[in-house]
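One protein chain is absent from this view; the other protein chains keep their places.
Coming up: chain A.
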């Protein structure tokens, strides 16, 4: 149920931004908490975070921290992963409704049916899925290590790959391995428009086109570099190119531009019209400084994962971390 407009409006502007940042830092110290923020978070959150990274980097940080509380400025599955790795620590997520279209595209009951229909397969799941899905998996991967993870499965063993069919198809192409793909997509990455990218490229003929592997196959076909968020940032830093058209969530451009202030970064256009903010992940943007502050102060909302799910889900995650 949406809230009444007056309630919505009244909750705004309760805090001033500067006080918030100070308060968050104070509480963080007091409670021995660590703030892990995803690259897609709003700039103010990225600035205040102890660590900013992509899914893989953040799970590695989560595994190595000695803080008592992990505040995850990201989406639900990421915080869940942190909790699975750190069952003794409290893991907080500023907004429990911050979900992920990929994770949502793979409901546990349907995935169970799918696995049962295809026995004998090694089940590889992309980290963008719920704890329940991870508990049904043999090994987890991120876009940084997916190739390596797939290569670790002995030749001749059939593979199920879920939930992102675009990443799956890309890895199939890269490794030459046949895989059975779950039909899920990221609604941000599927929105890029090839015709508009080509047009934009005519305007910037010197620009390199780089893309995240969650993008549609036709987009990946014309990309000169394909990689995870961290991979793309490193590429832009180390490559001699001066101009880049970037097809991924718009929020990453903030971090990227900070790393390469002298280079020109152009966001890739979405299918209909860029006014729609189609290439912004709305779920990631649900976290705000206000919510971050309240969550740290009240130590809620907290992520819980049942022991039964956790004990099963930790195995494929550890397999991945050991490979990385």
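Here are some notes:
Keep in mind that, in the parts below, contacts are C-beta pairs under 8 Å (C-beta built on N, C-alpha and C of every residue); 3 or more make two chains touch, one makes a residue touch a chain; residues count from 1.
We adopt the following convention: contacts and distances are computed from a predicted model.
With the options "Amidohydrolase family protein", "L-aspartate oxidase", "High-affinity iron transporter" or "Glutathione import ATP-binding protein GsiA" in hand, the undepicted chain maps to the protein name "L-aspartate oxidase" (source: UniProt). Which of A:63, A:200, A:286 or A:315 touches the hidden chain is settled by the complete complex: it is A:286. Take chain A: the residues that touch the chain left off the picture are 1-6, 8-10, 12, 99, 101, 104-105, 107, 110, 183, 187, 272-273, 275-277, 280-283, 285-286.
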